[in-house]
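For this view, one protein chain was removed and the others were kept in their places.
In order of appearance the chains are A and B, and numbering begins at 1 in each one.
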Amino acid sequence: MEERLEPNEMIIHLGPQHPMQPGPFRLNLRLKGETVIDADIELGYIHKGIEKILENRTYLQGITIVDRICYLVALVNEECFVGCVEKLLDIEPPERSKYIRVILEELTRIQSHLLGIGEFAEFIGFVSMFMYAIREREEVLSLIDMVTGARVTHSYLKFGGVRNDLPDGFKEKTLPVLKGLKKEIDNFEQMFHTDRIYRERTVGVGVLTADAAKDLGVSGPVLRATGVPFDIRKNEPYLVYEDLDFKVCTETAGDCFARVQVRLNEIRESIYILEQCLDQIPDGPLFPENTLYGRRTPVMRVPAGEVFYRVEDPRGEMGMYMVSDGSDRPYRVKIRGPYYPTLQALPPLIIGTTVADVAAISGSMDGCTSEADR
Amino acid sequence: MGEVKGKKTSTPNETSVEEIPGVITTTASAISDFLKKTKAQDLINWGRKNSMWFMVQPMGCCGVEMIAMGCAHYDTDRFGIIPRNSPRQADVMLISGYVTKKYLPALKRLWEQMPSPKWVIAIGDCSISGGPFYESYSTVQNIDEIFPIDVFVPGCPPRPEAMLQGFVELQEKIKAKKDLGTEY
Partner (left out) sequence: MDVTEIFNSLTGTFPEAISEAAVESKIRARAYVDKEKVKEVCQYLKDSLQFDHLCVVCGVDYIKRNEFEVVYHIASYNHPVVLMLKAILPRENPEIESIVSVYWNANWYERETYELYGIVFKNHPNLKPLILPEEMLGEWPLRKDYEGFPNKTARNLV
């Protein structure tokens, strides 16, 4: 950004530490009066070099590292990494493992969306909503905690299956939580629809059309809010999503209000998926039979090859490109996080709006800087 | 303690030129030096330890647990621990994650912006020893040599209860006058 300023112009730096941000990044705004005329993002404040570390760890150790790409959706990151290795090994987890994975990933989606909605509401000054959302999120987190033993970073998936089975009474504990959550989501929706201040801050703010969104390369709820039904779970089904009945939630307005609405609807769909899974989950082994994947496997060689595997993250399309050279550690892992292109699309969206709307637009993207930086 | 009047222009060692009968003229630092030797410091520390506002600055996995700690379920407000967004209003800085080479100058500046007395808590393995990223090319190790850290909370990430326990430990330290944030 040019430092030479016209009269009436100023540059403000939002970040690296700013309440508007989900993590440290720097947003430089050039203002004329109150209007943003130029914007620029600096990343890398929490760049950890995960891709380099993965190249120097065995595959099993890699699961622990990919947990920390984005701490909100650790299980989806694991699914992506484990899916890559399973494609290279040419194995497939048994049905029960697949169902357990879907259950946990949908729970992850619910808690991530709840935090996203809450944070967005907080950014535009609706702090009580944040507290309501976090209260519900704790309920969901305790369910995940019950299965995996951790709240945020799980290391739960393994190649060919999952680490341990669902505990006794999981279904009995989950169904009441889901029922309560459904009621709360209706409450949230009613609050969002009837609150006049909220509507004035979000309806028609940060409008993205479908063509523009495709050009910018965004995915996930930001894209679906513009009316494009793009969802990896439908387009390129993995695990058991083919057998499950769910619909891709879309809105047409493409503004901040629509993005939050898409997230609310997706929570409802996830609850529906969870109910189906809990009904249909078959009994059986957790790992493919006659294999050693369930045992402790400190050294595991993976056949040479390369694979690109995509899953649907709560924020959009998550992919990993993995190159194996036949040794016990990957040759190269490239992580394609969904928030990276979304964050890249932020400057074109906020140019021309006022400073007050920057927080609303940035918050409606539901960010996770950690994953953009990796 | 009598009437106290702070004079901005006078230095501590300089005897006051204009003496007003019945009024003792002194300085703010002299008062605080005096207070440290008395029971009044206990009272001040009691006040400090019960209103530790921390700066919200989510840096890593621990950041999201830090948010969870400050919110409805764990409710740190009952201990007087309130999340603040601005460093100017905060007493405690939580280093909640990996510190990168690019972020360290900003973190130092945030630390300088906080008014004393101020404390640091290192949360999570990353800020204690580097954690899973100890050998990365972009992170900084040995944070404890850079900031005067009072409490270390291990875990990757620690649960919110553990973070609360960290705050309680800090309160104990302040009560025992052994914290690094105040000069005794």
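As a convention for this text, contacts are C-beta pairs under 8 Å (C-beta built on N, C-alpha and C of every residue); 3 or more make two chains touch, one makes a residue touch a chain.
Quick caveat, the model's predicted, so the values are computed rather than measured.
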The listed residue (A:115, A:181, A:205 or A:345) that touches the chain absent from the view is A:345
Checked against the full complex, the residue among A:128, A:142, A:235 or A:252 that touches the missing chain is A:235
Even though one chain is not shown, subunit B touches it at residues 101-102, 128-130, 134-142
It is residues of subunit A that touch the chain not shown, namely 42-44, 47, 49, 51-52, 56, 214-217, 219, 228, 230, 235-236, 306, 308, 310, 317, 319, 321, 323, 331-332, 334, 336, 340-341, 344-345, 373
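Heads up, the rule we're going with is that only the chains that are shown with their structure count from here on.
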Dist(centroid_CA(subunit A), centroid_CA(subunit B)) in Å evaluates to 34
The residues of subunit B that touch subunit A in their complex are 55-61, 63-65, 67-68, 71-73, 85, 87, 97-98, 100, 102-103, 106, 110, 132-133, 135-139, 156-157, 159
Listed in rising order, the residues of subunit A that touch subunit B in the complex are 16-19, 22-24, 44-50, 52-53, 56, 64-65, 68, 71-72, 115, 130-132, 134-135, 137-138, 141, 151-153, 370
